[in-house]
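Mind having a look at this structure? Questions to follow.
With one protein chain withheld, the remaining protein chains of the complex are depicted in position.
Chains here go by letter, A, B and C, matching the order in which they are written, and residues are numbered from 1 within each.
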Amino acid sequence: MALENPLLPHIATITKVIDETPDVKTFQMVFDDPGVFDVFKQKPGQVAQISIFGVGEATISITSSPTRKGMLEFSIKKVGRLTSVIHQMEPGMKVGIRGPYGNHFPYEMMKGKDLLFIGGGIGLAPLRSLIDFVLAPENRQDYGKVEILYGARSSADLCFKYDLFDNWPRQPDTKVYVTIDRPEEGWDGHVGFVPAYLEELNPNPQNKVTITCGPPIMIKFVLQALEKMGYSEDQVVTTLELKMKCGIGKCGRCNIGSKFVCVDGPVFTLRELKKLPPEF
Amino acid sequence: MLKEKIKSTVTELLENKRIDFVIGYGAGSDAGTVRPAFVKSVEEVEQLIWSPFAVNNLAKFVMDHLYENIKIGVIVKGCDSRSVIRLVQDKVFPRENFYVIGVPCKGILDKNKVAKDFDLSGDLVDFTEQGDEVILKTSKGEFKLRKEDYLLDKCYRCETPTPVVYDVLLGEEVAPFRTDDYEDVKAIENLSVEEKSRYWDKQFEKCIRCYACRNVCSACNCRDCVFDMAEPNWVGKAANLSENTAFHLIRAWHVAGRCVDCGECSRVCPMGIPVNTLNRKMIKDMKELFAVETPGKNPEQGPVLGTFRTDDPEEFM
Amino acid sequence: MKRLFEFIGFEPGRFHARWISGSEAQKVVETARKVTEEVRALGPNKKMRDDRC
């Protein structure tokens, strides 16, 4: 029955809540029916609809890599009605999950290439699914050097600190660059906006793919900077966020021109993005 | 002719840069319909027309230009002019940003009534008024009709055929020819409790929640509308009798004391719900309780429900 | 408010509005009793009921 109705969520239990920043929490969830994992089979970059029953649904990107079996992670920023409610929830409580929806990061096309991830704020959440996928031992040899450039407003606003400062830098051939917008006491890392740091680092486009996600204004300047550095439109991959309700290309609100972000996106190359009307 | 007067007035205003643009009437899809025309330059003045079917209240359109340093000319009939006062009193759009082009109105024809007897599917070429008669010259033929038989219901009870506020008046003042007796409201008041309930349930059941009644209303000028709020979710989005009734009651209360009785809400309703009858019930009550005039009619009179007088009736003490 | 409620077909007496000062305890009690009695006499409200679920 459940599989016949794409709008009917699967029940899942929150198993762990991680405080990332003052307004971002990561929720680890497990389907009550473990069989769902066998059919769920998400790919890096896909999204899901999270239900709080009696409140509603919201589209959230899956932040855990499919290489991590038996659970899903969602990093959720408190911005509206539903996300405020979910922020009050604790391990043991139940939510609904349906999905996975959308296309995914083109990890096949990226094989053999160096990867540069550029994220801002909560925008690191969708990138993380691909970073962990690429860094997973079973996939690591398929990809070249991995660089991660990430920024947030302040050090408190950095998500996934355990990954940024611990897990990822320990991986082979992996570099992490972290920046915050304004100087603050006790911070001896880089200070400045992400696009500016990017230009400073000036990474060579040779055999490289960049994957970027963040606030619209950051994306805008990052794309400009990348073009200036000589990245071609196919070397730049981004993932978009629009208001979605159904997730399955029917409810109509996430269209950009003739495309629905929920089924044709959220991942687009810069070349594809340039063909779309500027309504995102 | 009024059309020529409108054109020459607007031309002069635009040439002398006294206004940025004017909101007037342009030709619609057929002889019985007009369409708002936004005229920004002298070249565009040709679009402007006057029609015996010019029912649309254009005042609300200034709300797309809040906080702009702009002067907008608006063509208003008597009923619409009350909306101008309303928008000024609510401090939504300042009086000095309006240039009110008043049209004394002898009544607007009801397209639906006329279309029952005459073919309005052509274009309106011209029209003439002779005493009680109107001759409509359309591309599908010429029709002569007795105006008295085809007016909008609201025109039969119009209190202000001449605009109550204007910067220029295009024509002679027109005296009201009847008083408002609120027969439509009384007819429902006189029903039994069950009949009233059945009547309104039938009406509200039809509602498709398109919000046209709200969007056309010059009293609905809140920056954030209660019906658009997700939190708190005062009225659910489901279109069922309960939620629809809540929608209509809340809408009516929110415009109470500020509704100018222009009747646009009833006109635009795609399901034929007499939305304005709820507002008129409240106007009637307020007239009885507080001895006030229809909102917007008297610029000196503030919002009825926002004004306290020691001699206000105290039914609730 | 009361008038519009009645206009759309709520029974008179279903809705009450009273002005009571914080110092008028007796009036609160009397009003509450009166409202309860009158509304109970009218039976359950049928209008605007959301019968979903």
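Brief remarks on what is shown
Convention: contacts are C-beta pairs under 8 Å (C-beta built on N, C-alpha and C of every residue); 3 or more make two chains touch, one makes a residue touch a chain.
By our rule, contacts and distances are computed from a predicted model.
For the chain of the complex excluded from view, the name given in UniProt is "Sulfite reductase" [choices: "Sulfite reductase", "Glutamate mutase epsilon subunit", "NADH-quinone oxidoreductase subunit L" or "Molybdopterin synthase sulfur carrier subunit"]. Every visible chain touched by the undisplayed chain in the complete complex is listed here: A, B, C. When the omitted chain is restored, the residue from A:8, A:109 or A:156 that touches it is A:8.
The chain that is not drawn here is touched, among residues B:89, B:197, B:240 or B:298, by B:240.
Within the set B:109, B:185, B:216 or B:252, the residue that contacts the chain not displayed is B:216. When you scan A:89, A:136, A:196 or A:229 for touch with the missing chain, the hit is A:89.
Chain C meets the missing chain through residues 50, 52-53. Within chain B, the residues in touch with the undisplayed chain are 28-30, 33-36, 38, 56, 60-61, 64, 121, 202, 206, 208-212, 214-216, 228, 230, 236-240, 264, 267-268, 270-272.
In the full complex, chain A touches the omitted chain through residues 1, 4-9, 11, 51-58, 79-83, 89, 92-96, 216, 241-243, 245-246, 248-258, 263, 277-280.
By our rule, only the chains that are shown with their structure count from here on.
Work out the mean CA point of chain B and of chain C, and you get 35 Å between them. Of all residues in chain C, those touching chain B in their complex are 1-12, 17-19, 47-52. Listed in rising order, the residues of chain B touching chain A in the complex are 230-231. Residue ranges on chain A touching chain B, taken from their complex, read 80-81.
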